[in-house]
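The complex appears here without one of its protein chains, the remainder shown in place.
Order of writing sets the chain letters: A and B. Residues in each chain are counted from 1.
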Amino acid sequence: MTGHTISRNRYFLIFAALIVLLVLTIFMAYVDLGPFNVIVAITIAIIKATLVILYFMHVRYSSRVTWVFVSAGFFWLLIMFTLTMSDIATRFTF
Amino acid sequence: MDNEQLTHETRSFVAHQFDDLEQQKEAGTLGMWAFLATEILFFGGMFMAYLVYRFSYPQVFAAASQYMDVVLGGVNTGVLLVSSLTMALAVHAAQEGNRKQIITFLIITMIFGAIFLVIKGVEYHHKFVEHLVPGYNFQYEGAEPGKSEIYFILYFVMTGFHALHLIIGIVVLTVIAIMTARGRFTKEYYTPVEISGLYWHFIDIVWIFLYPLLYLIHVHK
Partner (left out) sequence: MSTSGSENHTNYLNDGYGVKSWLLTTDHKRIAILYMISITLFFMIGGFFALVIRLTLLSPNGTLVSADTYNKMFTMHGVTMIFFFLIPSIPAVLGNFLVPMMIGARDLAFPKLNLLSWYIYVLGGIFTLSAMVLGGVDTGWTFYTPLSSGYSHTNVVPTVIGVFIVGFSSILTGLNFIVTIHKMRAPGLTWFRLPLFIWAHYATSVIQVLGTPVIAVTLALVGFERITGVGIFDPNIGGDPILFQHLFWFYSHPAVYIMVLPSMGIVSEVVTCFSQRKLFGYRQMAFASMAIAVFGFLVWGHHMFVSGQSVYAGMAFSALSFLVAIPSAVKVFNWTATLYKGTIRFNTPMLYAFGFIGLFTIGGLTGIVLATLPVDVHVHDTYFVIAHFHYIMVGGAVMGYMAGLHFWWPKITGKLYPEGLAKFSALTLFVGFNLTFFPQFILGYLGMPRRYHIYPPEFQVLNVLSTAGASILGLGYIIPFFYFMWSLRKGKVAGNNPWNAKGLEWLTTSPPPTFNFDKTPVVTEEAYAYPEEDLVGG
């Protein structure tokens, strides 16, 4: 966990990428893509979050247990979203 | 108890329940990750509600989100990203054992956290003036005021809990800064700096999702 240090430049690089992605997400919001606006926005957000997790939070250089814990949090979230939406999205009235 | 081979210097950092510093560090980090998993699900409950209502009332959410200030929200995203950078640099300084730098970066991080809160406050004030505070003075001009109110409730609850976490984050960083000043951390042991950094980055991540979901739903006309 502590064995690996990331160089300072790497942090600045990641930060630059995050700012670029922020600008990109705002820019894309002004382009009408129909239903794809949401998808683009979420995708960019996921990329940004991943960058923060991997580099700022050092998960890229962390033990497997850390990976499992991070994934578990998001996986459980996915369970909640999927199964709840399986109800909400299929409530047809006859 | 054991580990007599350790120097007294290092030994003093190790709590009684641990065998050595390494075990203590790993436990601390893992504990924070488990806590963050909890936090993911805590915010997840609110994101779930958001997902359900955005799915059910897409047009209402698109219309209501027009009342958001895209510029202030965008600036705030940038502010938090900067704070995350400085937080990462604080941890980096800790790795190098540079006490002064740790404190400097922590203070910058807290300042940016505070800037975020101020801007958030300005936005809240706007909502207050525009009579968009549910349960307090909600008067909505557009169509479907009820469903729009749900949007604003979600807005206030989600950003409110986020802001609360940020406030706690600032308190935590203050404590860490004081501990640093008192020489509680060394190149070998700085886990508290590291794990409060993890918490701070988590707050940033929540906002990374809140911004597009609440502000950028329908800015194209």
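Everything below uses one rule, namely that a residue touches a chain if its C-beta (ideal position, glycine included) is under 8 Å from a C-beta of that chain, and two chains touch if they have at least 3 such contacts.
This one's a predicted model, so the numbers in the text were calculated from it and none came from an experiment.
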Of B:Ala62, B:Val75 or B:Ile153, the one touching the omitted chain in the full complex: B:Ile153
Hidden partner interface residues of subunit A, rising order: 65, 72-73, 76, 79-80, 83-84, 86-88, 90-92
Interface with the unshown chain - residue positions in subunit B: 1-2, 15-19, 23, 26-27, 30-31, 34-35, 37-39, 41-46, 48-49, 52-53, 56-57, 134-136, 138, 144-147, 149-150, 153-154, 157, 161
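By definition in this document, only the chains that are shown with their structure count from here on.
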Intercentroid distance (Cα basis), subunit B paired with subunit A, Å: 15
Subunit A residues within the subunit B interface of the complex: 1-2, 5-6, 8, 11-12, 14-15, 18-19, 22, 25-26, 29-32, 37-38, 41-42, 44-45, 48-49, 52-53, 55-57, 62-63, 65-66, 69-70, 72-74, 76-77, 80-81, 84-85, 88-89
Subunit B to subunit A touching residues, read off their complex: 25-26, 29-30, 33-34, 36-37, 40-41, 44-45, 47-48, 51-52, 55-56, 70, 74, 77-78, 81-82, 84-85, 87-89, 92, 95-96, 194, 197-198, 201, 204-205, 208-209, 211-213, 216-217, 219-220
